[in-house]
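Below you'll find the structure, written out as structure tokens, and then a few comments.
Left out: one protein chain. Kept in place: all the others.
Let's turn to chain A:
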Amino acid sequence: MNSIGEDCNELKTKYDTCFNHWFSEKFLRGSTDDSACKELFKMYQKCVQDALHVHQIDIKDLKHNHIDGTEFENSKTEDKPKVEAQSNDTS
């Protein structure tokens, strides 16, 4: 898949290849040492951060981490309809 910055595609491919190998062969086998792709990630980041700037993507907006927050859980109560489990087996 392409990077947002055309110039970053090569660096992205190198990093992604390294990461995917590390993820399958190390992380999923219990290793938590993630140093293998650090240098490639740094080089790729330098390129991608510039590209985000060029595309005027608001970096501030990206910095918030929502996955840990309670914001999502709270919004559940907003307008959640009652759901009835329904058998819609299409297989």
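Operating definition for what follows: a residue touches a chain if its C-beta (ideal position, glycine included) is under 8 Å from a C-beta of that chain, and two chains touch if they have at least 3 such contacts; residues count from 1.
Everything below uses one rule, namely that contacts and distances are computed from a predicted model.
Looking at the choices "U3 small nucleolar RNA-associated protein 25", "TP53-regulated inhibitor of apoptosis 1", "N-acetylglucosaminyl transferase component-domain-containing protein" or "CLUMA_CG018730, isoform A", the name in the UniProt record of the chain not drawn here is "CLUMA_CG018730, isoform A".
If you put the missing chain back, the residues of chain A touching it would be 1-4, 8, 12, 15-16, 19-20, 23-24, 27-28, 30, 32, 34, 41, 44-45, 48-49, 51-52, 57-58, 61-62, 65-67, 72, 75-76, 78-91.
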